[in-house]
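Have a look at this one before I ask anything.
Of the protein chains in this complex, one is absent; all others appear in place.
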Amino acid sequence: MRKDLVFGMAGSGGDGIVSAGDSLLQAAAAEGYHGVMTKSFGSQIRGGESSCRVRIATEPILNPGGNLDVAVALNWEDFLKFGAELPVSGNTVVIYEAATGIKETEIPLVGVTPLQVIAVPIAAMAKETAGTERAKNTVVLGLIAGWFGIGAVAVMKGIRKKLAKKGEELVNANQRAFDAGRAFAMEHPLKTSMAVMPSETKGQVKLITDGNDMCAAAAIFAGCQFFGGYPITPSTEIMQFFTDHVWKYGGAVLQAEDEIAGIGAAVGASFAGKKSMTATSGPGLSLKSEMMGLASIAELPLVIVDVQRGGPSTGLPTKTEQSDLFAACFSAHGDVIRPVLAPTSVADTFRITIEAFNIAEYYQTPVIILSDQEIASRKETLDPIDTSQFKIINRQEPHGADLVDYKRFKQTDNHISPISHPGMLGGTYLASGIEHVESGAPTNSGSVHQRMNDKRTKKFDPLKDRKDLFEVLGNPDAPIAMIAWGSIAGVCREALAMAQAEGLNVKLLVPYLLYPVAEGVYNEFFTSVQKGLIIEQTHLAQTFKLLRMHIDLPKGVKSLARSGANPFLPGEIVAALHHLLSELQRSHEGQLQPQE
Amino acid sequence: MRKDLVFGMAGSGGDGIVSAGDSLLQAAAAEGYHGVMTKSFGSQIRGGESSCRVRIATEPILNPGGNLDVAVALNWEDFLKFGAELPVSGNTVVIYEAATGIKETEIPLVGVTPLQVIAVPIAAMAKETAGTERAKNTVVLGLIAGWFGIGAVAVMKGIRKKLAKKGEELVNANQRAFDAGRAFAMEHPLKTSMAVMPSETKGQVKLITDGNDMCAAAAIFAGCQFFGGYPITPSTEIMQFFTDHVWKYGGAVLQAEDEIAGIGAAVGASFAGKKSMTATSGPGLSLKSEMMGLASIAELPLVIVDVQRGGPSTGLPTKTEQSDLFAACFSAHGDVIRPVLAPTSVADTFRITIEAFNIAEYYQTPVIILSDQEIASRKETLDPIDTSQFKIINRQEPHGADLVDYKRFKQTDNHISPISHPGMLGGTYLASGIEHVESGAPTNSGSVHQRMNDKRTKKFDPLKDRKDLFEVLGNPDAPIAMIAWGSIAGVCREALAMAQAEGLNVKLLVPYLLYPVAEGVYNEFFTSVQKGLIIEQTHLAQTFKLLRMHIDLPKGVKSLARSGANPFLPGEIVAALHHLLSELQRSHEGQLQPQE
Amino acid sequence: MSATCEFQAKDYKSDLKPIWCPGCGDFSVVQGIYRALAAIGRPPHEIAFVSGIGCSSRIPGYTTAYGFNSVHGRSLPIAQGIKLANPDLLVLAAGGDGDGFSIGGGHIAHLIRRNVDITYIVMDNQIYGLTKGQLSPTSQKGRVTCTSRFGSLEEPVNPLLYVLAYGAGFVAQASPTDLAGMAAVIEEAIRYPGFAFVNIQSPCVTYGEEAQQIRGLKAISESLVSLGHNPADRLAAMDLAQHYGEKMHLGVFYRNPEPAPTYDALVRERQALLSKDALPKENILDLFIKK
Partner (left out) sequence: MSATCEFQAKDYKSDLKPIWCPGCGDFSVVQGIYRALAAIGRPPHEIAFVSGIGCSSRIPGYTTAYGFNSVHGRSLPIAQGIKLANPDLLVLAAGGDGDGFSIGGGHIAHLIRRNVDITYIVMDNQIYGLTKGQLSPTSQKGRVTCTSRFGSLEEPVNPLLYVLAYGAGFVAQASPTDLAGMAAVIEEAIRYPGFAFVNIQSPCVTYGEEAQQIRGLKAISESLVSLGHNPADRLAAMDLAQHYGEKMHLGVFYRNPEPAPTYDALVRERQALLSKDALPKENILDLFIKK
């Protein structure tokens, strides 16, 4: 029996592929499995091709997996458009619509012979049992229940709840379609059984959500009371969550006229004393540059989420990439340090978002959360999170003596000055983007500028000691290493496990804090390292370069970088690690041979 | 007799300090001297303090010099506000307004005893001779002519021309004031004569201009026919020059409603087939980020001038800094390479601007010219430039076969695709910020994205071999080195000469191409280097970090970085070089001693 | 208009297959544009067609003109640069209500006061289509969308009234409910010598409300001609424009009977006037010789 299965399905817009994926994930969660679901669409808003991947496992999983175990094609034309997202291997069972008329031996998959190929008259069964082809996706769920043992009960329970309002007959029609699919599977057993082991945690409550919703919920949990933003794929759902919920907590949200007004309002709200946030994707981040600089010099707390998609410019709006790293660290003119954090999964988006607010508030600074399309849009099943373990930090306000001749930008030992806000008696000051003396009054003095730049830079020093914002997995003394962040870290976690299973002595560093670069953490990590890979979804090897800018990388540490959209597969990373290993061995051989 | 003198003068807004500086510089040019003049003001638009430095020499000079040889204070309050710009040393002759009532032994300069201090009744002389204190600056020019031998004839010739329209009496009044000043000087000779040697090039034509005007003129020379921009200090004069002149060359200029519209119009003009340009300073550069990304992915030639001032945000709008380097290289989301060039003087602004257009046109890319307030606003005397030596490159257009089934983004050997423009039959295509296939049609394919990113990146490879965009001064095999760009390169040129005169074996690398980083050039330069300084006017050592990002810097190469506004003095750089030398000697000592 | 047209509507249709949702109003709009362009008869390569980002902004790609599908909200600045760089071109700009009145809203007044000779077509569907259904600046107050689950709190903008207040010389409205009328209005807009604005009520079948679909629009549509509106009367036009959102007036709201000189024409004039003062380019640095 299997512990882990990756399903991939594709069809055209009306086929309900994504809703089938949702049902499957929910059923799996109800049955105690861990799951991850990702979607991918064509550029058409409606009626175009759509696909999803659902991975289900008995153990926690942190990425959507590599090759498919099960591929479902409602038609081949659409399926083939997702070659990168739905890779079929020799271990894949391929299920497809018999009405395509294509023979099982002639399916249009190039260069691979799947484990088994099964044509199923899906549309016909739907029509026959439910009276409409729209039930095709329910037939597919029935097939999955039959062959892989997931959702036999839970799927229909979910569907029933969803359709309750639409009347008994529709529910019954779907039940018939589901049963027909299941029956078909029972009657045509797979050559090799692929049923999933029952989960041990069956019955426990599971959460299901995606990275964007998690981010917004975490922000509200952290005390965020204002969101100003402008819609942009794939970040819009963060604003949507705020428009649904923040009012309940006494907060407000503004869908502004553009990105500049969105962040501008957030800057204003922060000045007014409230925790505030904006969210966007690449093009919006570019537009926000000037305001980010303002928040830095005015030392106003602010959290900016950038859900990365393919760039530059409009680029690939629906595909994931990590190429906003440079922009996150370096955009906005002048000398600025702006902390950049990155979650690696839906689950840790909760913690990282809270951390972002804590850092913003403590250091009085804008903080960027670099999420990416993959994390933002994918759904994960989660075990309940104990929210009481999270500490919330609020900005340090002036009290008593501070308010006698209050100096907003007072030089202090830790370079952080208590901050007042409108409404606070005794705390009035002038905030500005102009260089200023301690009181806030404008200056054009070069020496004050130097001192204030020092203040605004040095205040971040303690951040670099935050080892808890880094994670080392694998053998800490391993000679072979990987570094990866964001959604790619999830792929590398999987690659690590695979490589270890294959006997490689390897470790993985996952930075949640990308900038400022914590030199100490990396230097310590590199102590044992002779060969390594910095793995990222950028074309210019931005992470590699950012690290190199601050750290003397061991010579054997190389970049494994690739433009977005094309997913990294754990397998190819393991192959690259094997390559490193053989290089390592060759170099050690060399040492034992006489030198020429 | 002296070959080189640095004058510094300060007074309040109405004192005509800057106009005196202008007259002095022009007179010096007319008499065959080389000269550089810089101005500095308080934040007030009118009536505030103002100052200028004029350096005059018999040999070409490339920076405004260090400590003053001659200081002129029309009042002490204003003079002291320019402590950083007008440093007085033990070798300075200090001339000041006697009406301040301060004794020569009690002038308020802390920690220094000038060479000589002279109180002159400037205002009284002006009043007496010209009937108005407004002639104070003419009296000062007379003093300078008398003591230092500059402008005895030429100053009044210039003034006469300037005031011609205002009537004979005003001219005569000024002549009397000038003569009075000169007579005072003759009657009170300096303890040590400081007269300047006559120039050998007297009578040759000299040009006088500042970096902004030079940049605009060079752009028009290079064929620029469109400028779209928005006013911002200290870049506005570039647009002003266009509004004065570009029409004459069939071009157009648009003072747009904001920076985004300004660069947007320039992008449009480039799409329409014209060479085009925008200019701004830090805040505007931040706002233009998104459009710069668009120009990169749409592969449209465009020159963007960023005249740097102190940042972040509004920062220090009237002071120079180099801290937009990161923003120039890395702003705009996504994977982008955008060439960045920097002139080091008014004179080479001509060449670098042409180069920027050539690179923009040849590589079909936005190019940033990183100027700075110092270069942009300072006036230099220049020998005439032979414009026929400059080659102008135009974008490669499609012809004949290219236009059969024209592919705008065709993959070619050098990754550059012939570019059409509206009006060209057969060349129609869709330009876009969305990723596209060769024809220009939008795509969301990851593999096309990877290929197009490759194209857009690799096309720049030849740029890194452009050794002519770098200059090495001093002994090419020297063990001690400096690297500096922009206006700081001028200071380092001077420091190099001083250090060499003091026997140091040192060299200086001046990059005009900052990005992409030409690894080869630096590696070659570093071959001989054991100790070095990367000298820059940034707080975060941006240049040092940018180089480190791409090059293995020799261990002995360190950063000498400082926030803007506070000028670097050649002397302090020489001191730092001496320090390097002693470190170097100590380390070699070590080598000769037994190892522990 | 000449009796024989050199170009036909199909000559302006590109090979790119539109990826709009079946039934989207923008299909009609592009048809209207093909027809108007055919009537004008300028060859496609002399046309530059700029858009921002949005479903509607895909439109240049579906024509055979030089297209520029630029960035969100910036079609007008770019179009203006094109026109100033080469006034001989026929320059069109187009996009959505969000593109034009939200993020791009700061540019319109300035193109209008400059009177750059561009035709600007907005496909107004009262929603953000491409990003899947958020509030747009023309969405009615109270409207429920995915960013306003409890209803919008804002009054909508009034595109027609705004551009009239900005002083636009040509202002019209059209809709797929009357394709021939739309084509005619677009043609007239292009022929108008100066900045021309056409608001097109183009239904979003996927995220639009019932009332904004063809049937709903028909119910509130009223032809300005049939109302006897005099398009030379700007104040009357402003008065009618107040009804934007309740009524759908179709046709020309305002056509300046005495078109002001265009910015591009003034630029040409100035170029002609000053060209005699030009130093040869190779001597341009002589400007810096102080005599």
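Should a chain be cited, it is by its letter among A, B and C, assigned in written order, with residues numbered from 1 in that chain.
Here is the rule we use: a residue touches a chain if its C-beta (ideal position, glycine included) is under 8 Å from a C-beta of that chain, and two chains touch if they have at least 3 such contacts.
None of the values given here were measured: they were computed from a predicted structure.
Asker: Where does the absent chain touch, in terms of which shown chains it meets?
Answerer: Contacts of the unshown chain, counting the full complex: A, B, C.
Asker: For the chain not shown, which residue from C:R114, C:K132, C:H229 or C:R255 touches it across the whole complex?
Answerer: Result: among the candidates, C:R114 touches the missing chain.
Asker: Would you indicate which residue among B:M37, B:M239 or B:L382 is in contact with the undisplayed chain?
Answerer: Of all options in B:M37, B:M239 or B:L382, contact with the hidden chain holds for B:M239.
Asker: Tell me which residue among A:G48, A:G83, A:G268 or A:P554 touches the hidden chain in the full complex.
Answerer: Here the residue in touch with the unshown chain is A:G268.
Asker: Can you list, in ascending order, the chain C residues touching the missing chain?
Answerer: Within chain C, the residues that touch the unshown chain are 101-107, 109-110, 113-115, 137, 150, 153-158, 161-162, 164-167, 238, 260, 263, 266-267, 270, 274.
Asker: Which parts of chain A face the unshown chain closely enough to count as touching?
Answerer: 26, 29-30, 158, 205-209, 213-214, 217, 220-221, 225-226, 228, 245, 247-252, 254, 256-258, 260-262, 264-274, 276, 290-291, 294, 298, 350, 382, 384-385, 387-388, 420-434, 441-442
Asker: Pick out the residues on chain B that sit against the missing chain.
Answerer: 42-48, 230-233, 236, 239-240, 243-244, 247, 255, 257-259, 283, 313-314
FYI, only the chains that are shown with their structure count from here on.
Asker: Going by the average position of its CA atoms, which chain sits the greatest distance from chain C?
Answerer: The chain farthest from chain C, judged by C-alpha centres, is B.
Asker: Quick one: report the Å distance separating chain A from chain B, using the average Cα coordinate of each chain.
Answerer: 44
Asker: Which positions in chain B touch two or more other chains at once?
Answerer: In chain B, 290, 294, 298, 432-434, 442 touch at least two other chains.
Asker: Give me the residues of chain C that touch two or more other chains.
Answerer: Chain C, residues with two or more chain partners: 53, 71.
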